[in-house]
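Presenting chain A:
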Amino acid sequence: MSGRETVLSKIRASLGTPAGDDARRSIVEARMSRPPKGVIPARGQLAAPERVGLFCEMAEQANATVDRVKSPDLVPKAVSAYLRDRNLAPSVRMGDDRRLSKMPWAEQKSLEIGRGRSDGDDEVGVSHALGGVAETGTLMLVSGKDNPTTINFLPEHHIVVVNAKDIDGDLESLFGRIRRKFGRGAMPRTVNMVTGPSRSGDIEQKLLLGAHGPRALHIVVVG
Partner candidate 1 sequence: MIDETIPKPRVGLFVTCLVDLFRPAVGFAAVKLMEDAGCSVDVPVAQTCCGQPAYNSGDRADTAAIAKNTIEAFEDFDYVVAPSGSCAGMLKKHYPSLFADNPSWQARARALSDKTHELVSFLTDVLGVVSVDARLDASVTYHDSCSGLRELGIREQPRRLLGTVAGLELKELPDADVCCGFGGTFCVKYSDISNAIVSRKTERIRESGAETLLAGDLGCLMNMAGKLKREGSTVEVRHVAEVLAGMTDTAPIGGKG
Partner candidate 2 sequence: MEITSPTFKRNAVHALADRQLQKALGNVRAGFIDKRRKAVDALPEFDQLRDNARTIKDHTLANLDLYLEAYETRVTESGGMVHWAETAADARGIILDICRMNNARTVTKGKSMITEEIGLNDFLEEAGVRPVETDLGEYIIQLRGEHPSHIIAPAVHLNKEQVEEDFRRVHDYLPADRDLSEPEALLSEARRVLRAQYFQADVGITGANFLVAETGSSIIVTNEGNGDLTQILPRVHIVVASIEKIVPTLDDVSQILRVLARSATGQDMSVYTTVSTGPRRAGDPDGPEAYHVILLDNGRSSMLGTEFQDMLRCIRCGACMNHCPVYHSVGGHAYGWVYPGPMGAVLTPSLVGVDKGGHLPNASTFCGRCEAVCPMRIPLPKMMRHWREREFERGLNPAVARYGLKFWASFARRPALYRLATSLSIPVLSAFAGARKRFRYLPLAGGWTRHRDLPAPQGRTFMQQWRDRDTARQDART
């Protein structure tokens, strides 16, 4: 018997269920095609303006910094300001994400922009999130041809742009969005949910920011 058959038959023997159990199978299929709604905390069910406010508050609680701008055109300026305020070199890396590419980066004369995946030498990376989760201040980023995952982890500073209208109250709503965007049961290679900058408490339980991932997470909320 293969490992597969051995393990499955042991499970069935312990559960005392026959293999061709149609009743169980239909329950299982139904749950996967129509996931039942669980318990959604009240704080994940706020209306739009409060929702964005809660997102910013929770993200800051998780040690992210947050900036809000009115329109996508103002993002490059906000990024330049972030670099200047922290005395960082005017250089960022980003993927070819269309939402980012359409922004007027050229207006930032001295800003140097690297494109594509990070090889670990970038001080600052810029990404665009699919959305945010207000209840925990979490960003959701998906990998793809124009969205390298390495940018989310290798640079010292990670700047993430998210549209205010893409901030949902709860985690389930964002997963719902992924299902609609990519098709049921289909997923991009990587979905990163990010809540604050990287950290470790492994030495004497002392919380330190900047473990292996970015030391700083800066969120630019648009709209």
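Simple rule for what comes next: a residue touches a chain if its C-beta (ideal position, glycine included) is under 8 Å from a C-beta of that chain, and two chains touch if they have at least 3 such contacts; residues count from 1.
Criterion applied: all candidates are chains of the complex that A comes from, given by their letters.
What you are looking at is a predicted structure, and each value in this text was computed from that prediction instead of being measured.
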Chain touching chain A (counting every copy) in this complex, out of 1 or 2: 2
Candidate 2-facing residues of chain A, complex: 2-4, 6-8, 10-17, 19, 21, 24-25, 27-29, 31-32, 35-39, 41-43, 58, 61-62, 95, 116-117, 120, 135-138, 143-145, 148-150, 152-154, 170-172, 175, 178-179, 185-206, 208, 210-214
